[in-house]
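All protein chains but one are shown at their positions in the complex.
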Amino acid sequence: MERTGIGRRRWVIPEGYIPEYSHGPEPQMTSHETACLLNTNQEPAQVEITIFYQDREPVGPYRVTVPPRRTLHVRFNELKEPAPVPKGTDYASLIESDLPIIVQHTRLDSRQAENALLSTIAFPAD
Amino acid sequence: MERTGIGRRRWVIPEGYIPEYSHGPEPQMTSHETACLLNTNQEPAQVEITIFYQDREPVGPYRVTVPPRRTLHVRFNELKEPAPVPKGTDYASLIESDLPIIVQHTRLDSRQAENALLSTIAFPAD
Amino acid sequence: MERTGIGRRRWVIPEGYIPEYSHGPEPQMTSHETACLLNTNQEPAQVEITIFYQDREPVGPYRVTVPPRRTLHVRFNELKEPAPVPKGTDYASLIESDLPIIVQHTRLDSRQAENALLSTIAFPAD
Partner (left out) sequence: MERTGIGRRRWVIPEGYIPEYSHGPEPQMTSHETACLLNTNQEPAQVEITIFYQDREPVGPYRVTVPPRRTLHVRFNELKEPAPVPKGTDYASLIESDLPIIVQHTRLDSRQAENALLSTIAFPAD
């Protein structure tokens, strides 16, 4: 079955917040915020992430590559260049790809003894 | 890359409920209900929020401005004019903007000792 | 601003499951599964809910009315006619309205000492 071109090139996640602390064994139970990307194409997808803040200019692009026929679960905690995403700060993200991909947003919050989860398909903006 | 006009002008969040009490340090762990707004445009977005109830007329508009290239995470708990949103009461919200924006709904519920989270992209209604 | 006709006439929630037990004060912390409906029209919306099961014929319609300019958060636990929705059983729901409405799905699960939450905008199927 033809699986080229599934998804969209531009996605938005208006909610972003990396909890400042965690409970439980690392790295699984470390509080984190994730963008799950799927590339069903036969070529690598070049992805650029831009982070928007409440009180300063956007930062980016952060560049990641999703190989063909692969998923990549990007933890915002681990983005380094051009600058780490600060913890305990409201942000939003714009995810742009040269090939169609699909994006889902998930957070694991383990600030208290028991973890909490949220997830939603991101907003397809093209 | 052109980032003007990303999103929609009218969004709906049918679920609304501000828990009546909280556990944990304020303000991060205070139970709250949030609409996360992202404005990728080069102009400020003028946003009007209308709150619908089960047993009385809608209240609003609540007015907020999202500056250009900024996100704003609006806590319904903190809306004051024309009237605070009561806790422990079912509501829904309609979010209308003069420029395209993107909206995500999140709740942190810390009524019990450990917090719970929910989130979804709001419904784009235009 | 014109607010007639916002939303869709047919919505689907494939996930349904009412937890069999609960912790905490009733009725707020009782485990429940909710369809949050918003009617922004100037007329009442007549809504029919059909419940689908894994191993038997669908049951319905359950009838509810959402008054004009009102939200109604319907707990599946409280549906009575034509038959209560059994607890601890997988189901799905189809929500059909004579006027456009917006639907969001939420579950509060308090089977263990601390509650968990999930939510998503339902799937607009027309």
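Note that the chains take the letters A, B and C in the order they are written out, and that residue 1 is the start of every chain.
By our rule, a residue touches a chain if its C-beta (ideal position, glycine included) is under 8 Å from a C-beta of that chain, and two chains touch if they have at least 3 such contacts.
All values derive from a computational prediction rather than experimental measurement.
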Touching the hidden chain, out of C:34, C:71 or C:119, is C:119
Per the definition of touch given earlier, which of A:3, A:56 or A:80 contacts the omitted chain?
-> A:3
Only one of B:12, B:45, B:74 or B:116 touches the unshown chain, namely B:116
At which residues does subunit C meet the chain that is not included here?
-> 10, 12-17, 20, 52-55, 57-58, 88, 90-92, 94, 96, 105, 107, 109, 111-114, 116-123, 125
Contact footprint on subunit A, counting only the chain that is left out | 1, 3, 6-7, 24, 28-29, 34, 36-38, 40, 69-73, 102-104, 106, 110, 113-121, 124
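Heads up, the rule we're going with is that only the chains that are shown with their structure count from here on.
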Find the geometric centre of each of subunit A and subunit C from their Cα atoms only, then give the gap between the two centres in Å, rounded to an integer.
-> 30
Mind pulling the subunit A residues that touch 2 or more other chains?
-> 114, 116, 120
